[in-house]
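With one protein chain removed, the remaining protein chains of the complex are shown where they sit.
Labels for the chains are A, B and C, by order of writing; each one numbers its residues from 1.
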Amino acid sequence: MRDKIRVGVLGATGAVGQRFVELLADHPYFELSALAASDASAGRRYADACRWMLSADMPPQVIDMVVCETAPGIDCDLVFSALPGTPAGPVEEAFAGAGYGVFSNASAHRRDPDVPLLIPEVNPGHLSLVATQRDTRGWERGFIVTNPNCSAVVLTMALAPIHAAFGVRSVVVNTMQGLSGAGYPGVPSLDSLDNVIPFIGGEEDKLSFEPRRMLGKVKEGSVEPADFAISAHCNRVPAREGHLETVSVSLVEQVTPEQLIEAWRSWHPLPQQLNLHSAPQPPIVVRPEPDRPQTRLDRDAGRGMAVSIGRVRPCEVFDIKFLALGHNTIRGAAGASVLNAELMLAQGMINV
Amino acid sequence: MRDKIRVGVLGATGAVGQRFVELLADHPYFELSALAASDASAGRRYADACRWMLSADMPPQVIDMVVCETAPGIDCDLVFSALPGTPAGPVEEAFAGAGYGVFSNASAHRRDPDVPLLIPEVNPGHLSLVATQRDTRGWERGFIVTNPNCSAVVLTMALAPIHAAFGVRSVVVNTMQGLSGAGYPGVPSLDSLDNVIPFIGGEEDKLSFEPRRMLGKVKEGSVEPADFAISAHCNRVPAREGHLETVSVSLVEQVTPEQLIEAWRSWHPLPQQLNLHSAPQPPIVVRPEPDRPQTRLDRDAGRGMAVSIGRVRPCEVFDIKFLALGHNTIRGAAGASVLNAELMLAQGMINV
Amino acid sequence: MRDKIRVGVLGATGAVGQRFVELLADHPYFELSALAASDASAGRRYADACRWMLSADMPPQVIDMVVCETAPGIDCDLVFSALPGTPAGPVEEAFAGAGYGVFSNASAHRRDPDVPLLIPEVNPGHLSLVATQRDTRGWERGFIVTNPNCSAVVLTMALAPIHAAFGVRSVVVNTMQGLSGAGYPGVPSLDSLDNVIPFIGGEEDKLSFEPRRMLGKVKEGSVEPADFAISAHCNRVPAREGHLETVSVSLVEQVTPEQLIEAWRSWHPLPQQLNLHSAPQPPIVVRPEPDRPQTRLDRDAGRGMAVSIGRVRPCEVFDIKFLALGHNTIRGAAGASVLNAELMLAQGMINV
Partner (left out) sequence: MRDKIRVGVLGATGAVGQRFVELLADHPYFELSALAASDASAGRRYADACRWMLSADMPPQVIDMVVCETAPGIDCDLVFSALPGTPAGPVEEAFAGAGYGVFSNASAHRRDPDVPLLIPEVNPGHLSLVATQRDTRGWERGFIVTNPNCSAVVLTMALAPIHAAFGVRSVVVNTMQGLSGAGYPGVPSLDSLDNVIPFIGGEEDKLSFEPRRMLGKVKEGSVEPADFAISAHCNRVPAREGHLETVSVSLVEQVTPEQLIEAWRSWHPLPQQLNLHSAPQPPIVVRPEPDRPQTRLDRDAGRGMAVSIGRVRPCEVFDIKFLALGHNTIRGAAGASVLNAELMLAQGMINV
């Protein structure tokens, strides 16, 4: 058995950082050797610096780890970044420049032409941008690979097999997003109780852009986005976790709901073929009930890594309409980047 | 000052029935003279038969009223029906046949060709069907007039002025509907807490059909629906009251968001011209904030009778997208039928 | 008709500040002439500086008022203080020293021996401390009068008539407190959803101390607390507003539940005798139902100024147990100080 890769988490005390810690604590390929956080936390025991919010207990092996500063030099080969958007930009570049592989959940570099915005099931070929990235930026060993926005990953997983089979022409999507997507402390309870907040800053733009980039093709060192339009309505609802999306889609080919269901059920992309540790089997769960998926009941499907689909039916205006649901802090954040790292490792792109 | 019209409420102890009682208790044109409910309640004091759920106290004048049976013969000239769908059909016909005017919130007769499905601001001309109805059914004085489904009234109010001005071509709507829409006991808390339920039986069909009927034209004693398609996604969210809807709309004419806002703001339909007691002034409130309307903050606009609109912006797939919100048990149920009665009274169609 | 007294609100943009604005906007004795807030807000329109959170709309007359700085010199004779605890101390003294009457909701001066901690129904005689205060501090016209903690006012109102009639010997109280008591942004929704938080910093100490002070007697310029013990358990529950308390009480005299109910129902203290504008009639509502008062249904009793009591029954350990409920931001905060000011005005203690 080969040695485990030593990994660190940047922003390890926050909501997404805790999910990284939970997913990496007993990981078969990775060993958690560094927990980095803000200067206020650095030097403290992780258990003291972190207000643990997940329902499972804090993994025992991290309780006494000492939080380190968020700067190159920390003891690991790869870092998973749960940093907020603004600081993430330069910090992640500094780590990559210093030779670390950076798997980022931040939005800072998602639109850089030479940075892969990756879902292993959808666009593993975009990893070819890593070579471009190193050329362009003069990095020898380091790199940055990003995972998409939490709403975008759900929609893109749902669209990928039907775009491949039938061609997507246009999409209207409405999200009902759980509270954890806003981080901690995030949404005040006086705003969320008995309410819906029909606005999430920047979210609709990400949801219009990112799926088209991931479903696009790499040409000469950058990505040509897929040629269709997405209109998004994004809403915050009083559920803890899980992003539920209603989707109306127009397709190039005329299809029945049964054909879409077949496309989803028969989808067996690369991470599932490689049987990667975090790859859900199957990646998409199509539910037959009239009222599923539901946020609370289905967000944990595939240990939070599967996307659940349901209510596939004809659309009066477009061709087909359906529901898609995913876990926003696992498949939509920490789990997404962990799977990205597993894919690169399996493909021999990580050498330490 | 003329005498008040004596009115009754059918299904007076339920969730919508209580709203009727609240709205009619101090009404300037109507006097509440009969409260009808199920056989189990008949003969009891209203305060004993009814589990009052509204936050304001039960109006003092109804506390000691004795609940009567749900059958013609009760002491009033008009009845407001908050009956459930199945019993509503024959019971409402029996009342109309016996000479009562029936204002119904039930869905039983909404699709009868000779029954007006009415929003006074939108299609007051459809009241001409009352004459057809009497001819067809051999009723001399009685009639049935219905109000639309709670989601449909919000969408139809929003579409009416822009359909008149620019022509609607197609609509994709996603609802996030409050719990009171399911009545009492309705949704179990184990289903609603920390969850979204993406299914409401029959609702999407109503929302596809009813707005087109109300925006249609009466021709030879029946209604020709407006010629456009509506695709609906209906969801139950954990908010007490208020139905929030995201709408993407394609229009015949090319317009800007500002033109739509102007059409909504300048709308001054008949009930507002007549200054009817329950007619909100203005009927539509266009909010300028980036994150409004919100369910809790805006559902009570215009004492629950106004529709609030916001986030009017270009749609990447259609022409324009926006939010619409209304109070489902006031504008979407009891208040809707009360306003229907006020309009008929003002137009001399109620003689007692 | 005499002129209205000109009043200001300190901390006017916060949760309690907004309640003060709502209650004072159309007040018959007071005219809102100054809205003070933090330096960041000063100079801005109130509508721009304030994120209005109450369900009724912002009163039109305050929308365009310009927010002023929180320092003496502002244009009014009395100030209502919704300042946070720490800054409240010196700021309120500065205002009182400059000649303003200060009615404070802050905890800073509640334990000063010469400052009245006042509930007009309970201890109007404690206003004699104002003279002591002026002597001690060398203030000619200004003064500070405080209202109690939001949980303490509910318990003290409930205890006052039974302490007077039968003598309280000891009390065990458990609170279930609404979210608004923590201010805004206050409790994160990730902490409140599907949870109870059994800890509120400093609350149990206030609830053990303040009722005994208010039920005590003024002797030689300071208050001798009532001689009984209170043990408090304080919890935060996911309800918007309203503090519900379960109370077990031991009394000096042996009494029946009916005797307690009679004591509450026949209570007619000074503010009700004087028919003060904000004094609820009656001050205590005793509910007969087996499951009332409930937070949502009863918090607005007496426009949020009444305390509701229910389930009065024998206690297996003490003598009697019962429920008490009050609205924490009205009777428990802003409304409390407004009633304090009304009482002093009615007693000729405010001359401008």
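Points to keep in mind about this one:
Please note the rule applied: contacts are C-beta pairs under 8 Å (C-beta built on N, C-alpha and C of every residue); 3 or more make two chains touch, one makes a residue touch a chain.
Keep in mind that this is a model prediction, so the values were computed, not measured.
Within the whole complex, touches from the chain that is not shown fall on A, B, C.
Across C:V237, C:A263 or C:A346, the single residue that touches the chain missing here is C:V237.
Check C:S38, C:T132 or C:N195 against the missing chain and you find that the one touching it is C:N195. Only one of the listed residues, A:L297, A:V312, A:L325 or A:L343, touches the absent chain: A:L297. The chain not shown here is touched by just one of B:M53, B:A98, B:L270 or B:M349, and that residue is B:M53.
Although one chain is not drawn, the whole complex shows that of B:S41, B:S104 or B:S180 it is B:S180 that touches it. Contacts to the hidden chain, counted on chain B, fall at residues 15, 53, 179-180, 184-194, 238, 240.
Although one chain is not drawn, its touching partners on chain A can still be listed: residues 53, 55-56, 193-194, 296-297, 300. Contact between chain C and the unshown chain involves residues 170-172, 174, 176, 193-199, 208, 229-233, 235, 237-240, 244, 246, 248, 290-297, 310-311, 315-318, 321, 323.
Heads up, the rule we're going with is that only the chains that are shown with their structure count from here on.
Interface residue usage between chain B and chain C, two copies of one sequence, is largely shared: over half of the residue numbers at the contact are used by both copies.
The centroid of the Cα atoms in chain A and the matching centroid in chain B are 42 Å apart. The centroid of the Cα atoms in chain B and the matching centroid in chain C are 41 Å apart.
The set of chain B residues that touch two or more partner chains comprises 193-194, 296-297.
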